[in-house]
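Only one protein chain is missing from this complex, and each of the others stays in its spot.
Chain lettering (A and B) follows the sequence in which the chains are written, and residue indices restart at 1 in each chain.
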Amino acid sequence: MTTTITDFIFPKIHTFPPLYTKQPNSTILSNQLDSWCQIILSYCEYYRITSLTINGIPKYTQLETIDLEKIPPIFENKTINRTTNDDFKSSIIHHLIYKLNKAEYINPKKPELGIYIYWRSLVEWGQLLYDYVDNSGQLGTVLTIYELTKSDENGLPDSLKNLDETLLIKIVKDFLIKQGKAQILMTEDNEIGGVKIV
Amino acid sequence: MNYSWQQDRDAYSQLGRSINERHTDQLSTQLSVFQSALVNFASEHGDEIKQNLEFRSKFTQICNSVGIDPLDLILYTNSSSTTSNKSRGDNFYIALAVRITEVCQKTRDLNGGLIALKELISILKDSDSLQINISQSDIERSLIHLNTLGKGYTILNINDKKWLKFTSATGSGISNDQKKVYELCSFMGGFVTYRLLRDNYDWDKIRCKTVVEEMIMNGLVWVDTQGDNGEYQFWEPSWISN
Partner (left out) sequence: MGQQTSAPPKITAQDKAIFQLKQQRDKLKQYQKKISIIIDKQSNLAKVAIQHKQLDRAKFYLRAKKQQESIISKTYNQLDNLEGLIGTIEFKLIEKDVLYGLQQGNDVLKKLNNELSIDKIDKVLDDLQDERVKVDEISDALGMGSGLTNQEELEVDEEFERLELEVNGDKIIPETKVDEPKVELPQVPDNKIMPEAPTNELEAPEEEQEEQVTSKPNEPIAI
């Protein structure tokens, strides 16, 4: 399958060569970090990317029709021949996680596993999921993670379709269970395999 | 049984949500109607607002409570009540001056206090909810008012383009050398290097370094370490908005 959507159009600042160098002036730097985070968020939202590696390489997208290796990279601009170095990348990701709260380590104990990108917050995701289950009359029914992500028979809305399973579980755990609206079911292999939302 | 109770509660909360939404909708329409009524009122009774002190303070209160900046109103009423640009009152230029300082403060972190007049005008037009025509000469006239308060704002000519330099309390004015750096930037399509400075102005190494480093610290230029042949490039930030 080939890419069915056009390439993301980066904002003009993405072709501003000094953007790829960490600025020494601290007020300018914080502006620069904001700009970078804005680029990352709109880029990920455009491609429906929900997680990145710590080097800013897309890890998971909801869109099955795009090839993550073929979309333009975030931290590199070939037309002006500039790339962001690893040190600066980690500052940007740090800013995204701790200043803007728009990202989180997939596993805080193993940051090298990458980060979730929250162009949609966990709460918004949870609400979306709850609304779907509610509107489809499935409150109180046991649903498998598989049918909540992969199935194409039960009217799953596009916004939820093919969501990263680990992210789905995180949404359920961090939002719905805390609200007392859900309970999880384990498989024989002791993995989370299903959820009951009430 | 618990289930039906839960359903009831959900139904109620949904009802509550939709009522809330409707209220917000209604309120926002009312608000915008009221805002436009206020604008009309201000343009009709502009003189009275100007003269009657108590009336004016009441009016400002109303403006604040519905989210209209009285400054916008002053700008608007004074720009439209008189048809020809020449007779725009002092009030207009004073209000405009306030706006200019606001924009300069806001963008200082990005451009170090040096802003192209063209950019300034487009921001001024952008930020106003009310359409006001502002020209370069309007800005220049406003600056006359501003500079009676102290010479913080100067208009510079760099390569036939007008720039507004805004000096913060800490920084000093823009030096001749810094101006030259900007001149070269606009020749080179946005950036300079030490070598370019040396070649064009015959400055020695130390002079280049001091000027550029000061400009970096003031936020007047951004550093790019990935230029051709590993040469550092120094970019003027207004490039982004051009």
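For this structure, a couple of remarks:
We adopt the following convention: a residue touches a chain if its C-beta (ideal position, glycine included) is under 8 Å from a C-beta of that chain, and two chains touch if they have at least 3 such contacts.
The model shown is predicted, which means the values in this text are computed figures rather than measured ones.
Contact with the omitted chain, checked across A:Ile57, A:Ile80 or A:Val198, is made by A:Val198.
Checked against the full complex, the candidates A:Leu68, A:Val123 or A:Val142 give a single residue touching the omitted chain, namely A:Val142. In the full complex, subunit A makes contact with the omitted chain through residues 140-144, 146-147, 150-151, 177, 179-183, 185, 187, 193-194, 196, 198.
Assume only the chains that are shown with their structure count from here on.
Averaging Cα coordinates per chain places subunit A and subunit B 34 Å apart. Residues 3, 6, 10, 109-110, 112, 191, 216-219, 222-227, 233, 235, 239-240 of subunit B are the ones that touch subunit A when the two sit in their complex. The part of subunit A that touches subunit B in the complex is made up of residues 12-13, 16-21, 23-25, 27-28, 30-32, 81-83, 134, 140, 198.
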